[in-house]
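All protein chains but one are shown at their positions in the complex.
Chain naming follows the written order as A, B and C, and within any one chain the residues start at number 1.
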Amino acid sequence: MSRKIRLAMIGTGWMGHVHSEAYRRLGPLGLLPQAEVELALVVGRRESTARELQSRYGYTRWSTDWREAVEDPSIDAVDISFPNALHHDIAIACARAGKAALCEKPLGLNASESEEMYRVAEECKVLHMTAFNYRWVPALIFARSLIESGELGRLYHFKGVFCQDFAADPDVPFTWRFGADSAGAGSIATLGSHLLDLARWLVGDVASLASLTETFVEDRPVEAGSASRQPVSVDDTTCLVMRFKNGAVGTAQTTWVARGRRCQLELEIHGSRGSLIFDVQRMNELQLCEEGPIEKRGFKTLYIGQHHPYGQVFGLKTGMNLGWRDSFVLQACEFLKAVVEGTRPRPSYYDGWQADRIVEQAVAAARKRAWVDL
Amino acid sequence: MSRKIRLAMIGTGWMGHVHSEAYRRLGPLGLLPQAEVELALVVGRRESTARELQSRYGYTRWSTDWREAVEDPSIDAVDISFPNALHHDIAIACARAGKAALCEKPLGLNASESEEMYRVAEECKVLHMTAFNYRWVPALIFARSLIESGELGRLYHFKGVFCQDFAADPDVPFTWRFGADSAGAGSIATLGSHLLDLARWLVGDVASLASLTETFVEDRPVEAGSASRQPVSVDDTTCLVMRFKNGAVGTAQTTWVARGRRCQLELEIHGSRGSLIFDVQRMNELQLCEEGPIEKRGFKTLYIGQHHPYGQVFGLKTGMNLGWRDSFVLQACEFLKAVVEGTRPRPSYYDGWQADRIVEQAVAAARKRAWVDL
Amino acid sequence: MSRKIRLAMIGTGWMGHVHSEAYRRLGPLGLLPQAEVELALVVGRRESTARELQSRYGYTRWSTDWREAVEDPSIDAVDISFPNALHHDIAIACARAGKAALCEKPLGLNASESEEMYRVAEECKVLHMTAFNYRWVPALIFARSLIESGELGRLYHFKGVFCQDFAADPDVPFTWRFGADSAGAGSIATLGSHLLDLARWLVGDVASLASLTETFVEDRPVEAGSASRQPVSVDDTTCLVMRFKNGAVGTAQTTWVARGRRCQLELEIHGSRGSLIFDVQRMNELQLCEEGPIEKRGFKTLYIGQHHPYGQVFGLKTGMNLGWRDSFVLQACEFLKAVVEGTRPRPSYYDGWQADRIVEQAVAAARKRAWVDL
Partner (left out) sequence: MSRKIRLAMIGTGWMGHVHSEAYRRLGPLGLLPQAEVELALVVGRRESTARELQSRYGYTRWSTDWREAVEDPSIDAVDISFPNALHHDIAIACARAGKAALCEKPLGLNASESEEMYRVAEECKVLHMTAFNYRWVPALIFARSLIESGELGRLYHFKGVFCQDFAADPDVPFTWRFGADSAGAGSIATLGSHLLDLARWLVGDVASLASLTETFVEDRPVEAGSASRQPVSVDDTTCLVMRFKNGAVGTAQTTWVARGRRCQLELEIHGSRGSLIFDVQRMNELQLCEEGPIEKRGFKTLYIGQHHPYGQVFGLKTGMNLGWRDSFVLQACEFLKAVVEGTRPRPSYYDGWQADRIVEQAVAAARKRAWVDL
C-alpha cells in the first residue's frame, strides 16, 4: 500500500524547474516505490510562470500566493525556492503549519534568520532540509564514507575552492547577485555556502577563521550593452584560512572572476593515512591516495559508478557519467523518503544555518581584519 | 496546435528502461513543444516485465506480441530494443506498416540483415534511425561542427579505443555476449559498433582495413560461482588499422578485458590545422588544439556547456555535467521531432548498416588475415 | 679573450653537490663562453667531505675553514651552502672582502639577519644572489614573461601550495628540520621560502597576511626505529591568506604531511585577461588560459621546450623534459655571467630578505592570531 504525498512547489525560477523535473523522474526511475507523489501545487510570483510550470511538470494547480501552500491541509511537503529574502517567512509558516519542507540555499538572508528557521522547525517538530545538492553527488558520498570509516585517518587539511568565471568580463551586466542589499554577500554567499557546507560535512565544524574579500570589477553595466554602470557592492573573491573543531586546518577560496575556471568546485583533504581530491567539473571521479608501499604512493583516479553509493539507480555502468541534474533526483528522493518514513534527514536547516554562519563570519572577519571564533 | 504522437516501445530490457525514461523527460524539459507524446504501448516478451514498464513509465497498455505495435494503425512511431536477433523482422514489419522507427544498435545480426532493413525502410519511405546515442553527446556534436567548419583542416589520423574491463576477471560468468551464436562477435560488435559509427560520423567512410581478434579468457563459469565452465567463442579484443575514403588513416581497438579502463571510449583526431581528443568517461570535456604561435601550441581542455550545442536544454552552467542518460533524451527528442516534422534524421539505418559492415569486415579480415576493402 | 673566474664553494652537503655539478656542466653545455671557470676551493666542515668534493668535482684545493675562501685574494666568487646558521657571517665576510656571492635559501636565520646581509652587500657594492633555483625553471620564466607582457591583464589571485609528504609517517625520525632552535620554522621556512619568493616574483610584494600554523605529528623518534621520541617544535603545516601591494589577493599553504603530494609546488594565477597554472612535479608544462571566444575558453597544456626561454641550451625538442638539476645549471650560469659582466642579478639578497620577512611574519601572524602588515 503506497502512501500518497502531496507536494507544493514555491518557486518558478531555475531551481523551481530543476527540482520539479527531479520529482517527475522519481517514478520512472523506480525510486520511492513506497509512495505516490502528487505535484499538487506550484506557486509563482506571476501567474504566467506559475502556469508554465504547471503545464510543464503537471502540477495539479497553481497560485501566486505562497500562503496557499501553507494553509492547504492536504499538502504534505513544500519545496521552497523563492528568492532568498522570502525563505525565512515561508519556512517558518510551513513549520508552524506542520509541513515538511526542503528549502534552497542559502537558507536565510543572514545567519540569525537561518537560526530562527531552524529553531522554529525544531519546536514544531517538522521535517526540514536544506537543498545542498552537492551532498547527493555519489562521488562525494563515497568520499565521506571513506572518511567515516577511517580510511583517511585523522584529518589534517582541507583545501577547497569554488572558482567560476561567469563574471570575469567586466561587461557582464549588474544583477541582484552584485548588490549587497539584494544578495548579502557575493561569491562567498553564492558559491561559498556550497563549499563551506561540504567542508563541514566532510571534515567537521569550523572553529575559527580569518579572511579577506575583494571586488575587482568595481562597476557593471546596468544592463547588457549599456554605457551606464552601477557599482558592485559585494565581493568578487573571498579567501580564508580556518581551523576546524577537530583540529584540522584549511584554506578556502570563492570567486567568479577566475578566467578558465568554469565551475571548479574542488576539494582536497589530507589525513594521517590518506588523501582525496574531488572536482565537481568531473563529478563522476574521485582521486584517492591510500596507504601502501612508498614506491607506489600516489593518487588513483576512480570513476564512480555501479559499485558506489546509488550505483544502481540510474542503470549506468562504471565510467558512464551521472549528470548534475541527477544529483537533484537523489535529493528529491531522500526528501520525500524522509517524509514517508518520518525520519530526520540531513542536510537540515541546522546545516543551512551553520553554512550561513560561516559565510557571515567570513565577511565579518574580512571587515574586522581579525580572526573570528564561531 | 500540437500534434499527438503515439509511441510503441518494443523492449523491456536495459535500453527499454533508458529510452522510456528519456521519452518521459521530454515534456518536463520543455522539449518538443510542437507535439504531445503518448506512450501508447509497451511490448515485452514476458507479461511481468511489460507490466512493470507500463506502470513505471505510464504506457497506456502493454502486450507480449510485438506485432501488435506494428498492426495498430494508431501507432506513429516504434522504438525497437528487443534482442538483436529480432531487430530485422520487427524493423521490416514496421517499415512495411509505414511506422517510423528507432532501432537499437547493432542494427542487424549481420550486415546483410542491416542492409535489408535499410533498403526496405527506404522503399517504404518511412523514417528510420539507429540508436547510436553517443552521436547526441554535445561535446561530440561540437567536435563534429569544428571538423565540418574546417577548423581541423584536412583530416589525417583517427585513433579510437573502446576499452572496458567488466570481463577482465575470468570468473565473470558466461552470458549471451560471450557466444558467437548469440552475439555474432564480441567486443568488436558490442563496443566496436559505437566506436566505428563515431569514426564514420566524424571522419568519413572506411575504405579498407586489416585487423586481429583475440580471446584471452577462453572459458567462463556457466553461472556465478560455478565450477563448470563454458568456452568463449567471441573476441575479447579486436585491433585494427584502416584507411578512410577521404585519405585519412587510423587505428581502433576494442576490448572488455583492459584492467582500469572502465568505459574508455576515447577518440583522437589530427588534421592539418588542428586536433581534438574526447573520452566518454569525461563526456563534458573536449580537448582541442588549434593553430597559433608555436610556443603556445597545445591541447586546451574545454568544458562543454551552455555555449555549446544543446547548451540551454538542461539549464546547466558550463562546468556542470550532463550525464549519460541525458544523451538519450536528446536522441528521443530528435527522433520524435523528425516524426513530427517529416524529416530524415541521422544516424539512419544506413549508418547502422555501415557500422555493421565494418564490424563484420573487421572480423572477416582477422579470420582471413588479410586487408579487406569495404 | 675569455676571463678566468675562480670560484670557492663553501658547503659540502646536498646543495654543495648539486651546485658543484652545475658549475661543471657549464663548459660542456657551451654556456658562459666568455669565461673560464676554475673550481678553485671547496670548504667543508670536515676534511673527509671536503676532500670528497674536491676529487669528485675537481676543485683545485680544499679547506675546513671558510675564512680561507674570503681571505684568498684570487677568489672571485663564492657559493655559500653551509648550514643556515652560518649564512649571515659568511655572506657578510664575503661582502666586506669584495667577493661576489650566491647564497642558499633561506638567506638568514631570520629576517633581521637577511636584512643585514643585504645592506652590507649593497654598501660594499658586491654582487649578491639568493639561490632560489625555481626562478630558473624555463616554464616559470615563460610564465613571468606572459605576466610582464600583460597577457594575463591585471592580476587578481594567486593560489600557491608547496605540499610534500616526506614527513607524513610519524615514525620519520627527528632531524634539525623539526626543531625550532635549529630551523627557525618548519614547512613554512623550508618550503614556504621557495613558494613565497615565487609569489613575489610572479605577482609582486606582499602587503599583509593572516595565517595559522599547526603541528600534527607532535613527536618523532630520536632516530630511526628508536622508541624514544623528541617533541617537534615547528609547524608541519602553515596556511595563509594575503594581500599583495598591487591589489591582488591570495592563499598559500605549505606542508610536509600531505599524503600523496610528493613534491607539489603548484601555483595558479588569475588575471583580468587570462590565467596560468604550474606544478613543479611537471616542471616542463604550463597551463595557460587566454582570452578568446567563450565556447573555447579553457586551460591549454603547453610543453615547454625549444621555443621557450633557454630553449636551445640543452638541445631538447619540445616535449622532451628538462630536469630539476638543469635549473641549477641555469642558476650557476646566470650567477657567473653576472660576475663576468658586472651586472646585478636577481634574485638578490633583497629577494632572500623579503622571502624571509614574509615567512617570519607568517609565523608571527599565526602566533598573534592577527593580520600583520609587511
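By definition in this document, a contact is a pair of C-beta atoms (placed from the backbone, for glycine too) under 8 Å apart; a residue touches a chain by one contact, two chains touch by 3 or more.
These numbers come from a predicted model, not from an experiment.
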Of B:T64, B:S182, B:Q230 or B:T251, which sits in contact with the chain we cannot see? B:T251
Full-complex contact with the absent chain, from B:R56, B:H128, B:R220 or B:R262: B:R262
Residue in contact with the excluded chain [from C:S187, C:T237, C:T255 or C:N284]: C:N284
If the hidden chain were put back, which of B:R67, B:R96, B:R119 or B:R297 would touch it? B:R297
Would you write out the residues of chain A that touch the absent chain, in ascending order? 142, 288, 290, 294-303, 307-308
Contact with the hidden chain only, please: which chain C residues? 14, 17-18, 20-21, 24-25, 27-30, 56-57, 164, 166, 262-264, 280-285, 303, 305, 314-326
Under the stated touch rule, tell me which residues of chain B contact the chain that is not displayed. 154, 156-157, 159, 161, 163, 165, 168, 170, 210-212, 214, 216, 236-237, 239-241, 243, 247, 249-251, 253, 255, 257-262, 270-275, 289, 291, 297-299, 369-371
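One rule holds in what follows: only the chains that are shown with their structure count from here on.
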CA centre of chain A versus CA centre of chain B: separation in Å? 35
When the C-alpha atoms of chain A and chain C are each averaged to a single point, how far apart are the two points in Å? 42
What parts of chain A, by residue number, touch at least two of the other chains? 262
